[in-house]
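One protein chain is absent from this view; the other protein chains keep their places.
Letters A and B name the chains as they come in the text, with residue numbers starting at 1 for each one.
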Amino acid sequence: MDLAALANCLASPSCVVTQTVGGLIIGMLLFLVTAGLTLIFGVLKVINFAHGSFYMLGAYFALTIFKLSGSYLLTVIGAALATGAVGFIFERLFISRVYGRNVLMQLLVCYGFILIFDDVVKIIWGPEFKSMGMPAMFQVPPLFIAGGVVPPFYLFLLGITLMIGFALWLVIEKTRIGKTVRAAAYNPGMVSALGVNTDILYGVVFALGGLLAGFAGALAAPVRSLTPGMGFSVLIESFIVTAIGGIGSIAGAFAAAVAIGLIRSFGSVGFPLFAEGLMYLFMVIILVTKPTGLFGKEIA
Amino acid sequence: MMRPRSLAFDLALGIMVLAALTIIPIVFPSKALVDFVIRGAALALFATSLNLLIGYGGMVSFGHGMFFGLGTYSFGLLMQRTGMPIPAAFAITLIVSALVALSVGLVCIHVKEIYFAFITLAFQMLLYSLIILWVPLTGGDQGLTGGIPRPPFLGINLANQGHLYLASCTLLVSGLMLMRHIVESPFGYTLRVVRDNATRAGFLGVKVLRVRLLAFVLAGVFAAAGGVIMSLFVSGAYPEFAYWTVSGEGIFIIMLGGLNTFLGPTVGTVILLLLNDVVTRFTEYYGLALGTVILLFALGLRRGLLDLLIELWRRLTAPSGKTRSRVRPARR
Partner (left out) sequence: MLSVEGICKSFGGVAAISDVTLEFKTGSLTAIIGPNGAGKTTFFNLASGAVRPDSGRVILFGENIVGLSRMEIVRRGLARAFQVANIFPSLTVEGALVAAVQVHARKAETICRRFPLKECRDRAFAVMEMLGLEDKAATLSANLSHGDQKLLDVGLALALEPRVLLLDEPTAGMGPEERWQMIQKVHELWERQKFTLIFIEHDMDIVFKIANTICVLSYGKLLAEGTPAEIRGDPQVIAAYLGTSPEIER
C-alpha cells in the first residue's frame, strides 16, 4: 500500500492526466467488450461465457490483416467483421441449441469453446506472445497535456470508442432495427408472429456482440501483447463490469467500465499489489447495496 | 410407501468402498493411482459440496472455490506457524470456513439467481486478491512454500504417502456419507422444496433464508475439507486454489457427472481427472480435446454421465406406464 504515491499523483496534474487517460483506455476497451456481452444477454437471455474469446479473435485477426494490408483502418474493420461472422456461426450452430436450457448448460457449451478457440489460435498463430506494433500513422510524438504523456493512439482509441458507443445507443434506441431488437428482448413470440425471422435476428444480435468484442480486440492489438490466454482475464473483467453496471444496460456498462478503468489505473499507483482487489472490493460493495447493479432492473 | 434411505445401508456401502480403496493399491501398486485417488478425494469432496448448493439447493454459486482455497491456506498456515496436531488444525480449519461461510452467506442469500452467482464470485475474487496482497502471511503469489510439517498423530504419519492415501480415502468416504445423510434428512428435503418453489415453501411456513444459509455454510465446510486434502497433497497452498477457475472446474465436474444424483459429482471428478491424464498423454492440444468432449456432453448427451446411466436403467426396468410427453427424469 503506497498511499503517499497516490496522494502525490493526485496532486500532480501530469500524473492525473496520465493515469486518467490510461484508466479511460482500459475502461473503453472493457466497455466495448461488455456492451457486446450485455447486448447478447439482454436480447437472447444467454450469458456468453465465451465472449473473452471473441476479444482474443479480434486481436489475432487484426494481427494478420495488418500484416497483410498495412492499413490499420482496414484492420480494425476487417477484424471486427470477421469476429462478427464467427459470432453469427457460433450462435446458429451451437448457442441456438441451448436456449432456454439451464444456465449451467450454456456455460458448459461456452467453456468448451473457450478451450477450443484457445487451441485453434495456438495452432494457427503459435503459442508465443505476439505483438502487432503501433501502426505507422500513430508513430508520432506523444501529446503533452498538463504535463502528462498522452500517446495520440490513445486519443484515437477514446474517440472511436465513444463514437461506437454513441452509434450503438443510436441504433438501439432510435432506429427500427433497434426497436425490433428491443421488442424481441421483451417478447420474442410476438415479434416472430409479426413476421420477423427471429432466428436470423438472434444470429445478428450475437454477431453484433461478437463484433463489438472483436473491435475491442483490434483496437487493443497495438498496445497489448497477444497470447492465446488473453480472453480469460477480459472475460472475468467484463463479468465484473456487467455485474456492477447492471445486466442488459449499455449505459451501465459504460459507467461501470469507466469506473473500473480508473480504479485500476489509480489503484495501481496507490495499491500496487491490490489493484485488482480494489476492483473486486468495489464490486462487492455495489452488489451488496444493489444486487442488480447500478443501472440494472429489479427482478420481480 | 417411501422408506427412509437406510443409514445402515449407506454405512455398509461406505465401509465396503473404503475397504476396496484400501486393497486396490496393494493389488495394483502404482504411484500414479495413489496420486489420482488423493487428488480425486479433494476434488470430489469439493464438487459434492458444491452440488449441495446447486443440485439440491438450486443456488448456483460461481464463488464456491473460495472455501476450497480457504481450506488449503488455513490448514497450511496453522501447520506451518503453530505445528499443532493435525486433527486440531483440521478442526480449526473447518470452524474458520464455517464462520466465513456464515458471514459471506448472510449477505449473499438475499440475492437471487444469476446475481447470487455474481456476488459469490465477487467475494471469492476478493479473497483471492487479499491472499495475493498479504504477502507476509500468505506468501503472496508464491503461496505457502517450504512444505507442511506433519507431526504424526495416533500412529498415523501423513508424511508417508501410504498413510496419506488412507487418510484421504477415509476423509472422502466419511465426508460423502455425512453429506449423504444431510441430503436424506428432513432438512435435505426442505432444501429441495426451497429449490423447487421457494415462494410456495414460504407459504408453507419454511424459513427460506435460514435454510439457504445453513446449506451455504455446510457446503463451505465440506469444501474446506477438500482443501485440506489438497494442501497435504501439494504440501503447501497456492493462490490458484482460490482463483475463480476452481469454481468453474467444480461446476464443470458436476455437469460432467450429473447434478441430479448424489454421486454424480464424484463420477464427474473421476471423468475429469481421467480426461486430464489421458488427453495430456496423447496430444499437446489439451484444450481442443477437452473442449470437444465438453461439447459432446453439453450438446450430445445433454446431461451428466451418472444421470444418463440412471435414466437408462430406469427406462429399462420400469413398467411401461406413464409415457406422457411431460415426463421429467426423477431427481434424488
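The rule is simple: a residue touches a chain if its C-beta (ideal position, glycine included) is under 8 Å from a C-beta of that chain, and two chains touch if they have at least 3 such contacts.
Every value quoted in this text rests on a predicted model; they were computed, and no experiment measured them.
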- Note on the structure: Contacts of the unshown chain among the visible ones are B
- For the chain that's not shown, point to the residue among B:38, B:164 or B:182 touching it. B:182
- Task: May I ask which residue of B:211, B:230 or B:246 touches the chain that does not appear here?
- Result: B:211
- Query: Which residue numbers on subunit B touch the omitted chain?
  - Reply: 1-2, 4-7, 181-182, 184-190, 192-193, 195-197, 199-200, 202-207, 210-211, 214, 322, 324, 326-328, 330-331
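We take it that only the chains that are shown with their structure count from here on.
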- Item | Sites on subunit B touched by subunit A in the complex | 54, 60, 107, 110-115, 118-119, 121-123, 125-126, 128-130, 132-133, 135, 140, 244, 248, 251-252, 254-255, 259, 285-288, 290-295, 297-299, 302
- subunit A contacts subunit B in the complex at 47, 94, 97-98, 103-105, 107-109, 111-116, 118-120, 122-123, 236, 239-240, 243, 247, 271, 273-274, 276-277, 280-281, 283-284, 287-288, 291-292, 299
